[in-house]
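Written out below as structure tokens is the structure these notes cover.
All protein chains of the complex are present and in place, except for one that has been dropped.
Up next is chain A:
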Amino acid sequence: MSRLLRCHVGEELPIVTLPPVSRLDLIKYAGASGDYNPIHTVDDEAKKAALPAIIAHGMWTMGNLAKLFTPYHEEGFIQDYQIRFRGMVFLGDIITLKARLTEENVQYSTFKVNAVNQNGVDVIKGIVTFAKYKDNEGSS
């Protein structure tokens, strides 16, 4: 359970690679988030907006990236989560989610996080500050 607290500076949390982005993924996210901007689901609307094709919601990728921390919910919580949207995500892209511990003290673990596409390009990049519960010290 307590893998995050045992992670050392410079180490990565287990990496997650998502299945290729599908249209259904984006339709589901549109429905769940209420973001119905058609550039994410309708080909013609993406073209009208001068995009090469429909693109994933940036918030879909940001939502996915946060799940690297879900298994550690008993140790603490994501206090700060900041992301820059750097590249577009298209249908069929294979996105890999990463988090590397960069700084640690009694209260916080700070991670550099990013989501990379199959070409090695960062599509989002940012920082997660994970606030640690005090009563978790030393537990397994």
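Just so we're on the same page, a residue touches a chain if its C-beta (ideal position, glycine included) is under 8 Å from a C-beta of that chain, and two chains touch if they have at least 3 such contacts; residues count from 1.
Everything that follows uses one rule, which is that contacts and distances are computed from a predicted model.
**Q** Among "Carbohydrate ABC transporter permease", "Ketosynthase chain-length factor", "MaoC family dehydratase N-terminal domain-containing protein" or "Phenylacetate-CoA oxygenase subunit PaaC", find the name that the UniProt record gives to the complex chain excluded from display.
**A** UniProt lists the chain that is not shown as "MaoC family dehydratase N-terminal domain-containing protein".
**Q** Looking beyond the chains shown, say which of A:R23, A:K47 or A:H73 touches the absent one.
**A** Only one of A:R23, A:K47 or A:H73 touches the chain omitted from view, namely A:H73.
**Q** Go through chain A and note every residue touching the omitted chain.
**A** 18, 25, 28-29, 31-35, 49, 58-60, 62-64, 66-67, 70-71, 73-74, 77-85, 133
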